[in-house]
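Step one of this worksheet: look at the structure below.
Note that one protein chain is taken out, while the other chains of the complex remain in position.
What follows is chain A.
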C-alpha cells in the first residue's frame, strides 16, 4: 500500500517540513523543500553529494536555521507542533534521532554507558542503573538488536557499534530515526539484518528516513523515495514501480550511460604474489601466505571488510611495506624493500585509500600535487630548479583532460571537492601509463558522476593493457568492474575466481569468514 490521492494514508503524520529554503551566499542549498513523513513509514532520501541532503538534515537537527519554511513534529499526543529552529536540544527532545555515518561513540565506555550517556549523570547511573538496563533489554527484544552491552565499544565490530548507535536513539524515545548511509560499512549479511531491524521498528510505528546512494537497497527497503538534486526536490514517489535506472537519472539529472566493459584478453602476469606474508603476525590488518596473480588487461577485485588484510596488501603494492615472507614479483622483478619511489619508478600507479591523508597535500597547489611523485623527473626540474612554467602547463592540460573543476593549477588543492581531488590523483597516476594500477577504495565518498568517471578511467587503463588491482568494500563496484574477485578475511586471501561465476551472496559469506583461509 502506498499513499495516493484516492486512498489517503491513514497513518498519522509525525514530521512535516514545508517550504524549507536555505541559502549560503548565492548558493541555494535547499530550495523550497516539502517533506512529510508518517508514522511507520520508511522514506529514502536520495541525492548526490551537494544535492542538499546534509543541509536539510542539519536544519531538521537544529544545526542550521532555515531562511524560509518551517519544521513541524508530532508531540506525544500526535498533534503537529512547530519545532523551534536552531536548537539541537529541541530536536532531540522532540524525538528526532540520527545515526551518523561516522559513529559518535565513546570507544572506551561500554555499550550500556554509551547508550545512557547524556541522558543522566554516570553517578546517578550507579544508583538507578537497573531501570535503564530494563528499558534497553526491552528495546533489544522488540527491535531484534542483539549486542553485548558490557564490553568497551572499541572491541565491538562495526556492525555491533551501529546497533549501539541505533539503541542509543531508541533509548531516547525517538519518533523519527534518520540513518545516514548506514550500510556503507556493513557486509551484505549485516546489511540484511539491519534492514530486518528497520522494518521491525517501522512496524512498531517509528518513522525512518534512510539516506543512501545504494539504489537497490533503497528499492528493497523503502516504501517511498524522495530525490534531491541541486537543492530542490525533484521526485517524491513510491518505490513500487521505480527502477534503478530511473532513480539514478533523477539523482544525476541526465541519463547514466550503462557502464561499458569491453571484453579483454588478459596478458602476462604483472603482479604475482607467492605465499606472501605482510605485516606483523600480531597486527589485525596483515596478510598471511597469500597467493595472487594480476595480469595485464584484467581487473582483479579484492573484497573484504576493512581491516582484514587489504590494508597490508595495499601497503605492499604501494611500497609502504615489504613482504615478511614469500615472494612478490612485479614484472618478474622482486619487490623486497619498502620503497614507494621505487614502486612509482617500476610503473605502479597508486590510488590511495584516503586521498586527504595519503593522496594529496592540502596546502600545496593542484599543479604541485600533480607532480608530487615525479618532481625529480627531468620534465619537472633542471639542475634542481623547478621548471615551474612546464609544470603549470602540464597541470593545466591534465585539468582539462580529466575535467577537474578548480580555479586553476595554482589553487590550493584543499579547496577542491572530493571528486575533483580524486581526479587530480587519477591524473597523476594514469598520465604515466602505469603497468599496474592499485586502486584502493577509489570511489569512497564520491558521488555518482565522479564514481562513473573513476570507473571509466580504470576500465580504460585495463583496455590499454594495464593490470588493475581494485580493493573495495563496495560489492557493486567490485562486480561491475572486476574480471576476477578474491576475498580477504582475517589475513587470508581466497583464490581469485572469475566474477561471472560468483554472486554477491557467496562473496558476502566469504567476507564474513566462511570458506576463506580454512584450507590455506
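Throughout what follows, a contact is a pair of C-beta atoms (placed from the backbone, for glycine too) under 8 Å apart; a residue touches a chain by one contact, two chains touch by 3 or more; residues count from 1.
Convention: contacts and distances are computed from a predicted model.
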Protein name, per the UniProt record, of whichever chain is missing from view ("Aspartate carbamoyltransferase", "PaaI family thioesterase", "Simple sugar transport system permease protein" or "Competence protein ComFC"): "Simple sugar transport system permease protein"
Option touching the unshown chain, where A:229, A:350, A:423 or A:462 are the choices: A:350
Contact partner of the left-out chain, one of A:411, A:490 or A:504: A:411
Contact with the hidden chain (one of A:141, A:196 or A:376): A:376
Listed residues A:136, A:318 or A:335, member touching the removed chain: A:318
Touch residues of chain A, complete complex, unshown partner: 24-25, 59, 65-71, 83-86, 318-320, 339-344, 350, 352, 357-364, 368, 372-373, 375-376, 380-381, 384-386, 388, 406-407, 410-412, 414-415
